[in-house]
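With one protein chain removed, the remaining protein chains of the complex are shown where they sit.
Let's turn to chain A:
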């Protein structure tokens, strides 16, 4: 037999054996069980009803009593409710009293603080008036100071103007001084020129006289020592020049200084006649090239500069002076 058929058959028989044979019986049992439970419950209910009916006696009375009892119960409930309400109200009154006290307290404290505040306000007002007074005083003071300041300002401007005019004047005076100075210098130079010309004229006259005076001049005269020279001339037989090549009168009085020019064959001499003279000796005779005037005392020392362009002379008037060789003008005059 096919396995499926076997299984099917077995299942069929199983269901018959296990289920079908018991199904009806047990369903019926269950029904009975349920109904018995139901009946039992009903029975209990009925019993309790019967018990209640027996103890109650007359049904009408019991109803009345129960109604009255109910009423009583209601009344009692109402009473308790009212009691409770009263208690609540009392409590409320107590609470309100407490609250009232509290508010009174706060009120007094508020009044207190109000009084204090009023006092403070008064004191503050007084202070304010004081400060206002002070303020006005300060304003006045300020006004005075301002006026003063203005006056001072005015004075200042006036002074400034004065200063300006004075400065102008000063400038003018300086200019005038300058012009006077330049005039002075011009005058001095003119004077010098004039003096030189006069000297030259005198010299020419003298020369002319001298030329006219020529009465056989000997060579001996020429070789004699320069007159007015100080002291004897010491001559050594070998190195010392034994003869003077040129002999001439240089100054009126003592000749105190002689110097060769470093570039030309020229000699500068200084003497007690307050003059410095330049001599050209290149032609074998001493030719006066110029006379430098300016010293106020005897000239003690003469010196060329290295180029031969300028001469410096020291004199007894506590001064040294510098001249230029070419134009024979005084350049610098320095005292002490």
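Just so it is clear, a residue touches a chain if its C-beta (ideal position, glycine included) is under 8 Å from a C-beta of that chain, and two chains touch if they have at least 3 such contacts; residues count from 1.
Just so we're on the same page, contacts and distances are computed from a predicted model.
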Among "Autophagy protein 5", "Eukaryotic translation initiation factor SUI1", "DNA-directed RNA polymerase III subunit RPC3" or "Sof1-like protein domain-containing protein", UniProt-listed name of the chain not shown: "Autophagy protein 5"
Touch with the omitted chain, as defined above, among A:6, A:38 or A:100: A:6
Missing-partner contacts on chain A, residue numbers: 3-4, 6-8, 10-12, 14-15, 17-19, 21-23, 25-27, 29-30, 33
